[in-house]
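Input: one structure, supplied below.
Of the protein chains in this complex, all but one are displayed in their positions.
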Amino acid sequence: MSTNSFGEYGGQYVPEALMPAIEELTDAYERYVRENEAGFIDEFRQRIRDFGGRPTPLERAEQLSQRYGTDVYLKREDLLHGGAHKLNNALGQVLLAKYMGKDRIIAETGAGQHGTATAMAAAHLDMPCEIYMGKTDIGRQRPNVFRMRTNGAEVNAVTTGRGTLKEAISETMRDWARTVENTHYVIGSVVGPHPFPSMVRDFHALISEEARDQTREQVGRLPDAVLACAGGGSNTMGTFHHFLEDDVDLYAVEAGGSSLSVDEAAGVAPNSASLSTGEEGVLHGSRTKVLQDSHGQIMESHSVSAGLDYAGVGPELAHLVDEGRVQAVNVDDVAALEAFHRLSQLEGVIPALETAHAFGYLEQEQDTLGDLVLVNVSGRGDKDLETVLEETRERDLSIAPDMEIFREVAGGSL
Amino acid sequence: MSTNSFGEYGGQYVPEALMPAIEELTDAYERYVRENEAGFIDEFRQRIRDFGGRPTPLERAEQLSQRYGTDVYLKREDLLHGGAHKLNNALGQVLLAKYMGKDRIIAETGAGQHGTATAMAAAHLDMPCEIYMGKTDIGRQRPNVFRMRTNGAEVNAVTTGRGTLKEAISETMRDWARTVENTHYVIGSVVGPHPFPSMVRDFHALISEEARDQTREQVGRLPDAVLACAGGGSNTMGTFHHFLEDDVDLYAVEAGGSSLSVDEAAGVAPNSASLSTGEEGVLHGSRTKVLQDSHGQIMESHSVSAGLDYAGVGPELAHLVDEGRVQAVNVDDVAALEAFHRLSQLEGVIPALETAHAFGYLEQEQDTLGDLVLVNVSGRGDKDLETVLEETRERDLSIAPDMEIFREVAGGSL
Amino acid sequence: MSLSEAFSREPAFVPYLAAGDPSFEASLAYVEALARGGADAIELGLPFSEPIAEGPTIQEAIVRSLEAGMTPERFFEFVEALDVEVPLVCMTYYNLVYQYGDGDGPRPFVQRAAAAGIAGFVIPDLPAEEAGPLRRACDEFGLDLVFIVAPTTRGERLERMQEYVSGYVYVQARLGTTGARDEVSDHTEESLARIADWEVPKAVGFGIKTGDHAQRIVSAGADGIIVGSALVDIVAQGHAADEDTATVADRLEAKARELKEGALTGARAVQ
Partner (left out) sequence: MSLSEAFSREPAFVPYLAAGDPSFEASLAYVEALARGGADAIELGLPFSEPIAEGPTIQEAIVRSLEAGMTPERFFEFVEALDVEVPLVCMTYYNLVYQYGDGDGPRPFVQRAAAAGIAGFVIPDLPAEEAGPLRRACDEFGLDLVFIVAPTTRGERLERMQEYVSGYVYVQARLGTTGARDEVSDHTEESLARIADWEVPKAVGFGIKTGDHAQRIVSAGADGIIVGSALVDIVAQGHAADEDTATVADRLEAKARELKEGALTGARAVQ
């Protein structure tokens, strides 16, 4: 049995052609990331500060605190360069690739957030970069495609399957299998074969390193509960990591989508709640909790939030849930959309739709989370405005602002 | 003669109905902002840190430094909440309105950056907020309209004139004349009647306060030259303020547009270079340099960058230019578009089109600016992607990335 | 006749039109019709591209006038071409005053205005604080400088204005911009009370629409009424309906009579 495991989860389920690269990466991870060889970590910290904008603030959410009768604090990863926590990892990995002497970067992207972060990091470090993106996603995430191209990255359309994240990951692995000698694959979450889940977590652990210090400094004690949304689980693990040994409740909030049930025949799970409802399986290089049918075929997941729309989840998070250290919970599309509007209106912070799930849970469980709750704002919602407008209108949510102004001005339809 | 002046510029040219409010504001400015009465400045600094994300980093631009053989440093205002320096001012003024006991906020917006910043600040501080925006601008700046509405602000369409910034300012002044007793007008740049130019400058002066300390700390000395783009001039004055007494060259880079000439008959100046080519006049409450025809009618300005597209400029900046303390320079649309792509590709920082003007000047004058150049990145360019794509295609610029990927995926037109 | 004389016999009716709206010729006829209808003085708007104190009605008049080619020089020609006996007040924004001539402050503009026969100025974006240079030029050429007292104007500000004002004081009936309203504001009496001891005549404007309004304003103690948007509306409607100048002029004259009559009735009520 592999030793690269979190309990039963983890491992390295990849084609043999990639194994040498994975071993090389494991070695580089141990030396540069874990042991700061050649001052890697010092350089990473300096760059994520000057280029990325760390530390991000911890902000007391006044209106939410009042609403819930609980002190609510926001960890503002939305202020990181690029608009999401994603840069912590992208910058770390591109820098590591440089230390490893690689001269080409590839990455997959779904909603485009990881792709844009990687493109930024690659431009910053002067590395050629190609991003794989499903053709469906290219169509619906135009602005992020612009951003990647503008930063000089190539964007390769993935036309297999439904043309979304799952297919993009598979396609990036195929590129890597071909180009592994000079290329590093910057995976976008705490998923994939070891050492990715540990390494990506370590880069994101700056979130909890700062948040823990900030809460102690600003409030004088540790939070009772920490909430983060979970897709692959990278912002989640980053937010939880330094609290794991503390007496702090940790909640991973998944996308409940439109329903927790699954449609076996169609191969579709209308949610992305792999921690809550998935079964142990092997996907994209690691053993973890996976949305799959009874035969082991991977399901198409679904969430209103593209960044949570993934059938797997990080193996460490799966393990922590099995251990009872992390609570896996979920909220549905409607609760997330409402939370999106609530935070925007009450706090002047427009969250990513992914992030909004964490606030949906806060709304639902406001009475049970204790007196001091920390929520990770994993990203900003600028990218989601069109989607939210559309999804909100379809559902006729009363909390949403009307957009009559466009009709007024255009004298017609939106 | 008014004492609220910068040399010949400044003053309070507003309707009598507003004068009491202006006096009240002047008093509040003196007490709260200048003298930190009731701890106003302490609260402002704490909020702009926790909510806004200050301090913003000072980053060495490695690729640019290499390209120019000069140390180039970026002051990263693009990382401020909302994506531009604008929040410094918006948060300061909304907070001040609260201290003054006002219970309603109004503001004008052109490109939508000041409007979104004000909407965010108002949501954060739980103040009702209405934004005036020209109907032309509403049409072409949809995402910013979404953001304002999402933050709970009302957006009022201004249908007079060409329906852009100039008309929106006039309309906001009209609202204020009606509602002055309970309403504060959050003006969006260092323009308008005293005390606005001084007050807005003070809120933005955090930029140079930090940048000056950061350069000394990170480089061990002060820069030889400091560059900032200039529309109304708020990021400009904020970036220059604490360097005014130093032996540092200051460059205000205006939008040269398509040409520095003017079309009197059409009432159009195809640029926004009021410092470089404007004449002394009175606009929107203060005496300053203004783009006007020989009769004194205000011209329609034009720049590819909506945020620079204004016929006036802050009176203090006009004064500093006359004094020779600040150099007024300009670059045209093409140079700005090229600089947009250059910074995006070389540094992984997609600048606002406004900001790109400063980098256009850096490219042109790379040899004459000294060994250590500081450039203010006043905002991020996400808002400009569609515009840049279009304007770049029209001009067939070779530096721009192609967007073939969309054609590939759609199998057709963009 | 001087401006203050225009208020001396009976409550004065002071109409406003934008000069050159919708054309130079028609506008001459309209202004003359107002004089025939009983105007005691007339405010003539010289249009500025950024009329921050105007409501939509007058903004649109300004656009029509500018599009018809109005400039400061044409404005003076307009004044010279007018065949009316009553004093004329130029209402405009400071930038036009400031830019005129060789750029040496407001003096050239005032000199030219005096030559054309203008009796005084109202400059809505020029508070007393900034009015020194214009006041001096007016004194030099014997012109009046009217100031606006807003409902919010109090204390020191009133004193400063009292020092500078001449001709009449323009009492703004309510907050906001110009524009006809159905209600007459309560602020009027309070404002009038605050400046009761001023020597200049007190004319009330902003929102007066009917003879009835006029009557109530005068019975509240005003020495005159100023009416703009209600008249500009008539011009605008005539323009939109493409009516001939004489028809519109008649309608303006009739409206003027109604308003003047209202003012007189108001005055009788006071006595």
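Each chain carries a letter (A, B and C) given by its place in the written order, and its residues are counted from 1.
The working rule: a contact is a pair of C-beta atoms (placed from the backbone, for glycine too) under 8 Å apart; a residue touches a chain by one contact, two chains touch by 3 or more.
Given the structure is predicted, the values throughout are model-derived calculations rather than measurements.
Participant: If you put the missing chain back into the full complex, which of the shown chains would it touch?
Facilitator: Computed over the complete complex, the missing chain touches A.
Participant: Among A:P15, A:G39 or A:G370, exactly one should touch the missing chain; which is it?
Facilitator: A:P15
Participant: Of the residues A:I41, A:M173 or A:A228, I need the one that contacts the missing chain.
Facilitator: A:M173
Participant: List the residues of chain A that touch the chain left out of this view.
Facilitator: With respect to the unshown chain, the touching residues of chain A are 1-2, 11-17, 19-21, 23, 160-161, 166, 170, 173-174, 177-181, 267, 279-285, 290, 292, 294-298.
What we mean here is this: only the chains that are shown with their structure count from here on.
Participant: What pattern do the touching chains form: line, ring, star, complete or other?
Facilitator: Here the contact pattern is a line, an open path with two ends.
Participant: Name the most central chain, where centre means the mean of Cα atoms.
Facilitator: Measuring from the global C-alpha mean, the nearest chain centre belongs to B.
Participant: Between chain A and chain B, what is the gap in Å from one C-alpha centre to the other?
Facilitator: Using C-alpha averages as centres, the distance is 33 Å.
Participant: State, to the nearest whole Å, the distance from the C-alpha centre of chain A to the C-alpha centre of chain C.
Facilitator: 65
Participant: Based only on mean CA positions, could you tell me how far chain B sits from chain C in angstrom?
Facilitator: Whole-Å distance between the two chain centres: 37.
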